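What follows is a short report on a single structure.
Other chains of the complex are left out, but the ones given are in their true place.
Chain nomenclature is as follows: A and B, assigned in order of appearance, with residue numbering initiated at 1 for each chain independently.
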């Protein structure tokens, strides 16, 4: 637990500047959740300035939803690799179309990612498995359940070992692994899937945590995933109490990150070393 | 009434995947209102993947605000036409500039639209009339009133017959017609015009309803328009009660769609078969 509290504290203390190359659907929420966490966002994505911008930041987040900015991701990612700064990938709908399949393959070949956060369909695709998802949401066949958990853990571990990245699979159950250690989280709530960009926001948060605690990317990723899950539960409590919907939930979720205490994270986290 | 309740139920039961090629101003709200309704959004707009993406969805929404993606709309629209999937057009500011006038004409020539939802200025322009609106909002001259209602109904009917689309004109009074049947709705509130994208959101909602009930696009469109109007009134009640403004109203509006009951729709709808 201590290392996750340490990660939360590091984000508030170090105020990491996080560069995101992300899509137009959720970019505002990604910026605001980074600000809520204590970090500072930069959303510059133009190929003519992205590498230069990366020099001033603590982490780079690449979101495949911004499919037209793959060249910027590669330019920024290579610069971050040279400088030893963390690069996080969100492989949005990676297996959904041939354009995205090729883009994801190119990214993995040209950039080393510190961490990759996706849903089960996206991670299975990156691991070379057949997937059935057609859109941005996880396909029902692929979604993590207690039944297929062990299998999904193996897929994630093997991908992590192969490419040397922390792999984070989010869903009803979350899996985080560096190929050796595996942590399973059972936080969050169903309403998170009714808000666009909850995945993108989570990946941005991982960027903030990794940028703030570069000495332990695995723990930083677990801490960010746990923070998001706990905050999802806090926002869901409010939704049920106030009778609101997915729009207020989104606001309450970001607010919960803004106000998250170490006590809330410590008491709320449901984790298991797998 | 039964058919509108059936449409609402269909969106929740069928969880239609709705592809939107839409503009960067309101894309997040469009995605969240589709999620609120029970559907699932995909905002991919890249010409290199849009036709492929359309194969996996139940409806396509084209928003002229995304003026730089006309080619994607045509590619996606043609694919949807071949597959027999509904395509909805939002002719944002269609008559406002020569670029938009030409784009709108090209779209109507190359794609068959299942339904078109615009304000009175936009629909009048598509019907070949002179319009005075310079921006995204309806011009005061064109706005639907009880006085010009019959005239606007004739314009909409004639356009619907000519191009074989359901035509939905939104304003203080809404008109929906397939060229033969005409339904007039008197729901909604003035604050809706103080939120950017209330029109775009409405068109996205029509996409979700048409995607969920492909056997009756006319009723699906009426149901979506009525749902939006009733939810606007519910949000306005809260605004007056809480003393909030247009930003909270936007949140409450999406929440109202999330929580809309069949009873609320049935009791709230103010419709007239014209």
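Here, contacts are C-beta pairs under 8 Å (C-beta built on N, C-alpha and C of every residue); 3 or more make two chains touch, one makes a residue touch a chain.
Please read these numbers as outputs of a predicted model, since none were measured by experiment.
A.B. asks: Since all chains share one sequence and 2 are shown, how many copies form the whole assembly?
C.D. replies: If we count every copy in the full complex rather than just the 2 shown, we get 3.
Quick note on the criterion: only the chains that are shown with their structure count from here on.
A.B. asks: Between chain A and chain B, tell me the centre distance in angstrom, where each centre is the average of that chain's C-alpha atoms.
C.D. replies: 33
A.B. asks: Using the touch definition up top, name the residues of chain B that touch chain A in the complex.
C.D. replies: The contact residues of chain B facing chain A are 17, 24, 27-28, 31-32, 35-36, 40-44, 46, 48-49, 52-53, 55-57, 250-259.
A.B. asks: Of all residues in chain A, which touch chain B in the complex?
C.D. replies: Against chain B, the touching part of chain A is residues 23-26, 28-29, 65, 67-68, 93, 96-100, 134-137, 194-197, 243-248, 250-251.
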